[in-house]
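This is the structure, below, for whatever I ask next.
Showing chain A:
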Amino acid sequence: GGDDDGDTASDDTSVEATTGDATDDTGDGGDDGGDDGGDVTTPATVEDTDTSIVREEGERTYGGDVIFGLEAEAVGMRPWEDACGEPCLNIQLSMMEQLMRERADGSYGPWLATDITSNDDFTVWTMTLRDGVTFHNGEPFNAQTIVDMYPVQQSGTSGAAAINAAKLASLEATGDMEITYTLSTPNSAFPASLAGVLGRVFEPKAAAADPDGFTMNPIGTGPFVMDKRDIDNETVVVRNENYWMSDPDGNQLPYLDSITFRPIPDEGTRLDSLLSGTVNMMHSLRQGTIRDARGADGIQLYEFQGNNTGGGMYNTAVPPFDDVRVRRGLNLMNNQEAVIDALGGTGISLPATQWFSPDSPYWTQEAADAWPTFDFEAGVESIQAYIDDPARSDGKAPGELIDVELSCPPDPTLIAAMQVIEQVWTGSGLVNVTLTQFDQATHISNAVNDAHRAHCWRWSSNQDPSLAIDPVVAPPEESVSNFPNFFNEESFQLAQQALQTDDVEERTELYKEIMLNFAEDSIFWYSGYTATMVAVDPSIQGINGWLLPDGTLGNGFPNAFVTFTEVWIEQ
Partner candidate 1 sequence: MNTRIGTRETDDPLLEVEDLHTTFTLGHGSVRAVDGVSLTLHRGKTLGVVGESGSGKTVLSRTIMGLNTASNVTISGSVRYAGEELVGRPSKHLRSLFGPEMAMVFQDPMTSLNPVVKVGRQLTEHVRYHLGLGKSEAEKIAIALLTSVRIPEPEARLDAYPHQMSGGMRQRVCIAMALACGPRLLFADEPTTALDVTVQHQILNLLAEQQRDRAMGMVLVTHDLGVVAGRTDEIVVMYAGRVVERAPTTTLFAEMRHPYTEGLLRSIPKTSEAKHTRLNAIHGRPPDLLSPPPGCKFAPRCPYAQERCRNEEPPLTDPETPGHSFRCFYPIGTPENRAAYESNLAAGLPQTLAAAGQLLATEEVA
Partner candidate 2 sequence: MASTDTAPSAPSDSSTGDPSRHAIGDAARPVPQGHKPKRQPLWKIFRSMPIVVKMASIWLTLVVVGAIYSKLDVTVFDGALPLQDPNLQLNNFNPATGEFGTVEPLSAPSASHWLGTDALARDTFSRIVHGSWVSVIVVVVSVLCGVVIGGLLGSLVGFVRKKTETIVMAVVDVVLAFPALILLLALVSIFEVRDLFIISFVIGVLSIPIYTRVARANSLAVSNREFVTAARAIGTKPTRILRREIIPNVLPTLLAYAMVAAASVIVVEGALSFLGLSVQLPTSTWGNMINQARRDIKENVWQVLFPSLSLTITVLSLNQVGDFFQKRSAFRGSAL
Partner candidate 3 sequence: MAGSGTAHLRPLDEVLLRVEDLVVEFPAKGGRVVHAVSGISFDIAKGETLGLVGESGCGKSTTGRAILQLPPPTSGSVVLHGEDLTKADASVVRSRRTDMQMIFQDPISSLNPRRYIGDVVAEPLGVWGPKDRDEQWRIVAQTLERVGIDPDLARFKRPHEFSGGQCQRISIARALVLDPELIICDEPVSALDVSIQAQILNLLEDLKRDSQLTLVFIAHDLAVVKNISDRVAVMYLGKMCEISESDELYARPAHPYTSLLLGSVPEPDPSIDVSSIEVVEGELPSPLAPPSGCRFRTRCPRVTDVCATDEPLMRRVGDDHFVACHHPLITPVEVGQATR
C-alpha cells in the first residue's frame, strides 16, 4: 500500500540515498562504488587532506559573482515533487532554506526554526519559527506557511515519501509562530527530517497556484533569488536584498552578488572550465576528477567524506544468496584494496566497513573490526562449504559452481570496479560471474521489483542514520526499500530503539549493533567511502566554515553541495 510506496523513497535525503546512484550516476556513481582503500596503500595522503571544518579568517567583502559548474542540470525545483541530488541541492538551497540544518558535529540546529522540542517518547514535536522572515515575493513566513505547505507536500512524490519516512501523522499551527507535529511512531531523529525535504520551505501559495511553474520560478526565503533560468545552460540567482540573516559582525548576508549555476556533465571539460576560468567553482563526486584536480595548479580543493558508502547488495530472496556462507564468502574474497587501486582512487577515499565514514560520529572501531575484510582463503573455504553441501539452496549438484549475476549501471568507472570484483570471484574457481549493465533508471527499478541479484549500490546519506537504515531493516514485505529482502528481527528492533532516544552515544551504540549484524549477515559488500569535492578559484572563501543562526558551526560542504550564505570573494 501507500506506506510501502513511501518507503521506497523516504525523504529527500533518502531519495538521494536510494537513487543517489541514479541522479549522479551519469557522472559519479562508479567512483563512489569503487573508491576507497586509500588507507591501506597510502594512508598518509588521506590524512594530508584536511577535512576539518573551521571558520575562515579574513576580511569579508561584498560583491562578486560565482560561476559554479555542476555535474548535471537540476531539472525540477519543486521540493515536494522532484528528486534532488547534489547538483540540485546546490541550486535549491541557495534560494530555499530548511527549518533545521546539520551542524559540524552531526547534531541538528535550527535555521528557519528557532527551537524544537519533543515529548518524552518523541511522538509529538513542537517547533517555534523565526520571526521576521519573508519570502522573495513578500509573503510572510509563519506557522500558516508550514500548514499550507503540508497538503502540497502530501501530493508530491518527494514530499509524501519524506512525510512517510519521518513518521509524520499530522501537524497543526499551535500559534502564530508555533507548529506542533504529531508522529505515528516515536522518532527521535525527527529534526533530521526537518533538515531535509520535509523542512525545506517553499512559498506554498505560489506552489499551489502554479505547481509546474515553480520549477522555473522557485520562491523561498533564502539568501538568493532566482534571476534567470535557462535550463541546461545557466541558472542565475542574485542576492536577496531583504535576506534576514547577518553575519556575527552584523553585516547583512549574503556577500555575493550572484551565483550562476552551469551544468557541465562532462567531468573533463568541467575541470577544464575551472582551470581556464570559464567557471570559478565546480564540484565533483568522481574520484578521478578529484585526483586530477589535486594535480592541477591554481585551484583550491574542498574534499569531503561523509556517510557515503559504495558497494553493493545481494538479493537474499534468490539462491544462492539466501545462504550466508555464499554472501560471506563473496565478501571475504572482495579485495577492496585492489578495487580501489585499480580505480586510481588511492589516497582519496578509504575502504568501507560500515555505513559511516570515520568522519561520522556513528563510526565505531568494533564495527570496523567485525567486517569480513579481505581474506581470500577464508572466502574460498566458505563458498566451498556451500558448494559441497548436498542441501545447497540453489538446487545444483554438490561441487558445481555457483552462479552470480553482477549488475551495475554502465558507468565506465563502475564497470572497472565490477571487473575487479568479477576477477576475484571468478579467480576462486568456484564462482561463475556474469556481468550485466542497465541504465540507471532500469537499475533502480530492477531493485524495486526484486529483479536483481548482486547489485551495485551506494548509500549516500549525510543525515541521521535512521533515515537510511530503517527502510533496509524493516520487514521486506512492508518496505520496498529493503532491497536485500533480508529480515533480522534484532536489527529491526535496534532501529526502532534508536528512534526512541536522542542520546547520541546511546544511538551510536545501537547503530553499532546494527552494523555488527550487517557484518554478520553479510547482506552487503562494501568498496569504499565516497569522497566528494568542491574546487574553487582560491579567491572564493567561506565554503568551509559557515555558521548556523545560533552561531554554531555548520557541517561544511557535505556531498559537494555548498552553503552560500557566507561565501565571499577575496579582493
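The working rule: a contact is a pair of C-beta atoms (placed from the backbone, for glycine too) under 8 Å apart; a residue touches a chain by one contact, two chains touch by 3 or more; residues count from 1.
If you want to know what made the cut, all candidates are chains of the complex that A comes from, given by their letters.
None of the values given here were measured: they were computed from a predicted structure.
S.K.: Please state which of the candidates 1, 2 or 3 is in contact with chain A in this complex.
M.R.: Here, the candidate touching chain A is 2.
S.K.: Candidate 2 touches which residues of chain A in the complex?
M.R.: So the residues of chain A in touch with candidate 2 come to 267-268, 271, 286, 288-289, 291-292, 295-296, 333, 335, 338, 341-344, 374, 376-377, 379, 410-413, 415-416, 418-420, 423-424, 427-429, 435-439, 442.
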